[in-house]
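Written out below as structure tokens is the structure these notes cover.
The complex appears here minus one protein chain, its other protein chains still in place.
So that you can tell them apart, the chains are marked A, B, C, D, E, F and G in the order they are listed, and the count of residues begins at 1 in each.
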């Protein structure tokens, strides 16, 4: 018993999924599916790649060509897939740990190449799968099992790093602002180049509980309260933005795409051959 | 037979070094030494760490505590050293390949942590040591042994990535503008936090020869011609900056330093113990 | 020589593992040997949860429970899942809401653990400690005082009184 | 059965390795077996450079030169470094500027390779091909035509005539 | 499918984990948690806005028509 | 060392690789490459600006006093 | 010179062989002495419509190689010691998910950065055991430039046939020397492609327990929409923690190599029939050994050579037979004793096993082997 959308795009025998009650990974996964549905892609032409983490378990549920790789390496696998068959729409689903801790290098290099892959980072500010250690996006002073006295680590701004490294479409959404998130993913998919959509998410089990934020509902409320649209943010002084989640489109630019450029090279050599 | 400076700071029995004629790694290494000399650091308190590459061979010549690590990992080793003994002045010498290809992840995370390490990237836009393959900073369309038809890869702007990832002092210099480079390194060393100085360098043997730029002298002239000071650059339209090397101070900011923060934690626990 | 294999079970979040730890720790305070282990992984997330304890006067070589002498179950799901390999003639201690058939194969004790916890104490999170009281009253595996000590050792600061009350109430249920 | 170990040497940048490749390739065109190898690493950067070739009518098992039958040296440094393990009674072909003592232990040919290249051809980069001409005139290891073919095969486009001229000039020096 | 179907909010209790997200953010208080699962307590108030479906992490609540329920 | 020494440009031929950088950028054309090594051909013109020393990749040219040459 | 005869470097030959075997994707990261493999790929692949990509490191190269294979291209990556260590995690992923690919390791002096430009054979054991957990692997090692070409073809064939990564274990000597090679006529080359599913798309089991233990493989994008994971999975490809299934899968994984050992294993023998002393060597050292055998025979010594071309699975049965005949085995390898451990294990007490190990950056010479032969003769 499920919606048409769910029946069409999910592997029904794998549901319900393993995520905890109130974990918004489900919400974000569904946002990806809705974006795909909006664009009317053929499921056979879509390939979804993930790393390791709670978030990365998404691929097991989604009825496409799915690849659940090693921790942090999804983008490197995806790069091989896209190079080999540029016709495939390649999507990467990853977590904050997967994408920006162990996977940080592949992340910035995929940005640099501007290869036509859309990456959605389910950023719950924690390593969920391994039980709540702080991640590179865990706010400073928060608690994690490896930060029992409060995290001293400064955080990455995923979108800013992606933009500086060369991604051509960059946006941030939240699980609360689901419709806006879907729209951003649609735009990311439409962008011919490397797109990053940071989906700010909730891990009530580890982040929420340990940091005494409350349950899933409280965490969702927090997403709502902390979010400021990028347009509005531009008009605010930095002190007013501290601790805020800036949502909306951060970057949208056009640059040559990597597999196109490679095809041009092949064509050029063929031309010269003649 | 060498200058006082050289005799004091180098391992004389290891000179002359293995670098090719006209390779500016020697110039940049000496800029590091001059900066150290300016600050009057005690050699015993300075630790210089490098990865693998022609540039990374620098550590073998410099008379300090020197560590020549594995390819790309210098910053991770250096982080352990600095954490273990924050009194050491830790300097990392690395190449464009070492720092931004295989070492990219350690690079952005060191930036994020703002750990008090000064990193000088000898950026010659090529993998010199392995014979001239393109690197993440090789200009698009240039030739390299792995880009026999012209490189299709877009490039990293090392300084911009470092700034976005959180480095607190970021500057760019060239081997031609030696005095300015020395000054930048001095400022980087003085910054209590993570500092990145990109030293744009020449590899006449592989980059210069293959790309028909000419000999070492021609390459140096090119450094001179292509460079634009950051202040002047701000006033120029983007098209005028294409292919230019923007030199000078890119970022200079103050944020809590990582080993300080850790010491604060230790002190706090000691306090609570009482 | 005493050698008992115990399986404690319930649903995720009921504090089953803490219960196992307290039991094992009390056994050690008692001068016995004890090993506690639990299941990790997807199995440990939601659904049925279990902790296993072996208590022995002698050395414990094999560290896992093979055929439990005693099964404690707070939920139907847990009971159904973990009853399978109970030793013939073993002891089952279950919440009184758990429906049990074929009870001739084991010694059954049904105790109103959940209802007492929820209705009387109104603190669902101490169901594990209530259960521990009942468990030990039935099995007499460890000294009651040691269990109290172990409870105080392991429960969060500020909840000591509540937990001791829960423990005593559990004892009272049998 | 022919089995010759040859070491070609000079300074980095003189095209010693290309010379080895051409020689080996010509030998193969000749119907012989040949192996060419060279030194990599710091040794290969600046300073003396060497290429080694083995030419044999039969199978070549061990692929490295053990005791060269023939040493060709374009520079003093290379000669000093690589003379050490020449086979007793072997052949040395050296530029005439190279100072050689103890020449009774080998057959010595000194040829004005560098001066001819620099002063007559005025193209220092073809010293290797001049040397090859002289080398083969002395050793007669491969058919001259095959060497010409191999040269044409391997030198950069547009330099064919210059190189053939250099080769012929080398032959003429002996 | 060109047949317009009347949609209504449907719950799949088997999948519902009782997180309460749909309940908290339903603009018209249609929903409630009972015994750890969602329940439609106020169906008339439902505006079919679809927010519950959009946010439910477990696909356990959605707008569907009779045709969809087969 | 509080003794002021008269500095002059000194060459260490053993280390010089003849790259020509010092030659090209000496403001007063003091230097030349001969036989693959640098040579001071015009010492009087030297302004002791130190640019050659700063840029030489091989530490083969520098300003030093007699004291330094020991 | 026939126009299919060339003077070629081992590394070059390897790529030409690979391309002739159908390689259309190469992801690499430069490292001496394997770099030419990347360079020649960058030059040749786009000419045949194939793709070369230089990744940010070796981990990414291994990952991209696997990804490209899953998307349907025969794929290769190449590296040397330090990079081979970095590839291990993802190499294990390829073993587990049964995605064909070829990994070349051109061995150089180790450990660590070691002697980057010098030859060694220090990864005999690592190529078998470098990744965590039990896993199947095939490792083959060429001794000549011609074999570098042929073994590249063979590597792809085995990889496609058995759905497993194949390690082409070269050494710096074979990789860098130039030698005569006769490129075979393409029509004479046997080229094997992965077995494709024949069932309906919705019935496809990507890890089916077939009789030959090798499940058919669909490529992404062909309409099968399956799931691939490095977690222990069942026949459907989805994760399973069921112990019975886990047993079944790990057994199939290992047995798919074990069962086809005869097809996989290749070795070479030279004058072993009557040999009292048998040399065991592979790669470049086997050439020194052959030279030593000739020398020894010329002195009337009964010496022979056993050359495993397939290193793993090791040609155990044949060596065991030889163990019953010969008195002594000398394992000559450019390391401090690796293959010798396997030889000792197989020979048991049947004969005496000796090691001639060397790891100083120089190839073992025929003379050194002759000395060892004499030493062994003296033992009797």
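Please note the rule applied: a residue touches a chain if its C-beta (ideal position, glycine included) is under 8 Å from a C-beta of that chain, and two chains touch if they have at least 3 such contacts.
Because the structure is predicted, anything quoted here is derived from the model rather than measured.
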Chain not shown: contacting residue from A:136, A:173, A:208 or A:248: A:136
Considering the complete complex, of B:3, B:24, B:55 or B:70, the missing chain is touched by B:70
Could I get the residues of chain G that touch the absent chain, sorted low to high? 59, 81-82, 84-86, 88-89, 92-93, 95-97, 107, 109-118, 120, 122-123, 125-126, 128-135, 229-232, 241, 243-244, 246-247, 250-251, 254, 335-338, 341-342, 344-345, 348-350, 358-362
Could you please point out the chain C residues that touch the chain left off the display? 21, 24-25, 28-29, 33-44, 60-64, 66
Can you name the residues of chain B that touch the chain not displayed here? 11, 14, 43-45, 47, 49, 59-60, 63-70, 73, 76-81, 83-85, 87-88, 105-106, 109, 262, 265-266, 269, 273
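In the analysis below, only the chains that are shown with their structure count from here on.
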Starting from the Cα centroid of chain A, hunt down the chain whose centroid lies farthest away. D
Skim through the chains and flag the pair connected by the most C-beta pairs in contact. A-G
Taking each chain's centre as the mean of its CA atoms, how far is chain A from chain F in angstrom? 57
As a quick test, compute the distance in whole Å between the mean CA positions of chain D and chain F. 39
Centre to centre, by mean C-alpha position, how many angstrom separate chain B and chain C? 61
Contacts with 2+ other chains: residues of chain D: 42, 46
Flagged in chain B as touching 2+ other chains are 20-21, 101-102, 104, 136, 149, 153
